[in-house]
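Worksheet for the structure shown next.
Our next item is chain A:
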Amino acid sequence: MSSPVLEIVDLHKRFGALEVLKGINLTMHQGDVVSLIGSSGSGKTTLLRCVNLLEEYEDGVVAVAGEQIGYTKKNGKRVRLSEREIARQRAMTGMAFQHFNLFPHMTAMHNVMLGLIKTRRMKKDEAHSVAEKWLERVGMLARRDHYPGQLSGGQQQRVAIARAIAMNPQLMLFDEVTSALDPELVNEVLSVVRDLAKDGMTMLLVTHEMQFAHDVSSKVIFMDDGRIGEEGPPDQLFRQPKSERLAAFLKSSKFS
Partner candidate 1 sequence: MDYNFNFAAVWRDFDLLMSGLGLGLILAVISIAIGCFIGLLAAFGMLSKNRAIRWVSAGYVSAIRNTPILVLILFTFFALPQLGIRFGKIESFIVTLSVYSGAYLTEVFRAGLIALPTGLREAGLSIGLTEFGTKLNLIIPVMFRNVLPSLSNNFISLFKDTSLAAAIAVPELTFYARKINVETFRVIETWMIASLMYVLACYVIAAVLRQVETRLAIPR
Partner candidate 2 sequence: ADKLQDVLDRGYLIAGSGSTNAPWHFKDENNELVGFDIDMLRLIAKGLFDDPTKIEFVNQSGDARIPNLATDKVDVTCQFMTVTAGRAQQVEFTHPYYREGVGLMLMANGDYANHAELLAAGDDVTVSVLQNVYAEEMVHAALPEASVDQYESVDLMYQALNSGRSAAAATDQSSLSWFIAQNPDRYLDAGYGWNPQSYSCAVKPGDQRWLNFVNSVLHEAMTGVEFNTYAASFKKWFGAELSPPKIGFPVEFK
């Protein structure tokens, strides 16, 4: 077996006095699809953001493709990497956000191209054809010259996913990519994610769509107050929850 795509060892993270992640361990291999579920405030988003270095973490190790993210040891002391190094590492993972966060002043096409040109240092032409390929994949090629403000939420989210994927990341992070969408738009985004999973993309996702988590994941993790409450294959977790808290959570989120 190849080295893991993501390896998290005893990750701790605090906001001031509040400890939000209290020792997380997680290993993901090529092609794994892991869903994080759990009640609001349990630390799902924070976990994702630590992997993408949008948050600093105090203790533990997060490694992507065998490389520790964000920090290195120097003279036995843990020091933060340089700005430039961190930027490079961030590009190893792709992230899709709850609120899409498209660049409002650029067309769909340029949203996807920007990272290719500035980070991957592609020529304009090359970036253009890569972007075209991915916009096609998410069904947004026809709208490539539209600005985010001219697109529906679902369409924006699909462009955002294309923007992340086009960077050819080792690992994709999805943070509740459908929860800001009107109900009728949820499916168009979920089916894009589902396709990516089928194609073998390694993905870590936070979702409140239990049915979707059940269908798409190889493993589901129930986060509970900064810890991993329970984890396992989706069928086991959803059908036979061991802990009462998970059972209660599943009930309240109406999984059926």
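One rule holds in what follows: contacts are C-beta pairs under 8 Å (C-beta built on N, C-alpha and C of every residue); 3 or more make two chains touch, one makes a residue touch a chain; residues count from 1.
In picking the candidates, the idea was that all candidates are chains of the complex that A comes from, given by their letters.
Small disclaimer: the values here were computed from a predicted structure and weren't measured.
A.B. asks: Going by the C-beta definition already given, which one of 1 or 2 is in contact with chain A within this complex?
C.D. replies: 1
A.B. asks: Given the complex with candidate 1, which residues does chain A contribute to the contact?
C.D. replies: Touching candidate 1 from chain A are residues 52-54, 83-84, 87-88, 90-91, 93-95, 97, 99-105, 114-115, 118-120, 146-147, 149-150, 160, 163-164, 167.
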